[in-house]
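Here the complex is missing a single protein chain, while all its other protein chains stay put.
So, subunit A:
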């Protein structure tokens, strides 16, 4: 990376190897952030995130840290620089609200993702400003494609997923999801989410460290329901028991 020093101070130029270093450095920033994962189930979407800012004195009734609602039918979770994330979330909420005012119906999920990604891409080509150090997972429902899960990164690129993970230890998480993802129901997806989280967390799994929500479409309305403290604790307990059994089975051999 020594060569990189000469080419990394401006986002709007390529390096000789054809890379945009500022974008890559942004992704590096994100890989230190709290893990977020999303899993598409047949009857909903599970979103789970690790809360890094856990402090006894923190008043967490005011702001959500990780999972945000963008409109009636779309939610997102963020990994990266929180201040950058707040700007993007404001922009997303405004986009979705303006679409609803103009067309009288909910903004389709992919359109909202594209809208923001086009904005993010501008910061890699125009103006000399640094890109946003945020990756987002979007979970939503619309009548065109049903339940959808998208991921976007600082380059402005986005992709659709059945299950994915961003943030700390995301490659290990994606590898595990690749093995274990088998068209789950919502309940199975919750279990899978907890399994993946326990692998990616550097600290011990606890209900205070985890923010988990499910997005479901029922009776013509989309709901984002945050899992209660007790439900998360229950899932953690089940996970720990599964780990104990796995250890016991392994040591018996």
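Criterion: contacts are C-beta pairs under 8 Å (C-beta built on N, C-alpha and C of every residue); 3 or more make two chains touch, one makes a residue touch a chain; residues count from 1.
Definition applied: contacts and distances are computed from a predicted model.
Hidden from the displayed complex is a chain whose UniProt protein name, among "proteasome endopeptidase complex", "General transcription and DNA repair factor IIH helicase subunit XPD", "PRELI/MSF1 domain-containing protein" or "Exosome complex component RRP43", is "proteasome endopeptidase complex".
For the chain missing from the display, the contacting residue among A:64, A:81, A:172 or A:233 is A:64, taking the whole complex into account. Across A:54, A:81, A:97 or A:216, the single residue that touches the chain missing here is A:97. Contacts to the hidden chain, counted on subunit A, fall at residues 64, 69-72, 90, 93-94, 97-98, 100-101.
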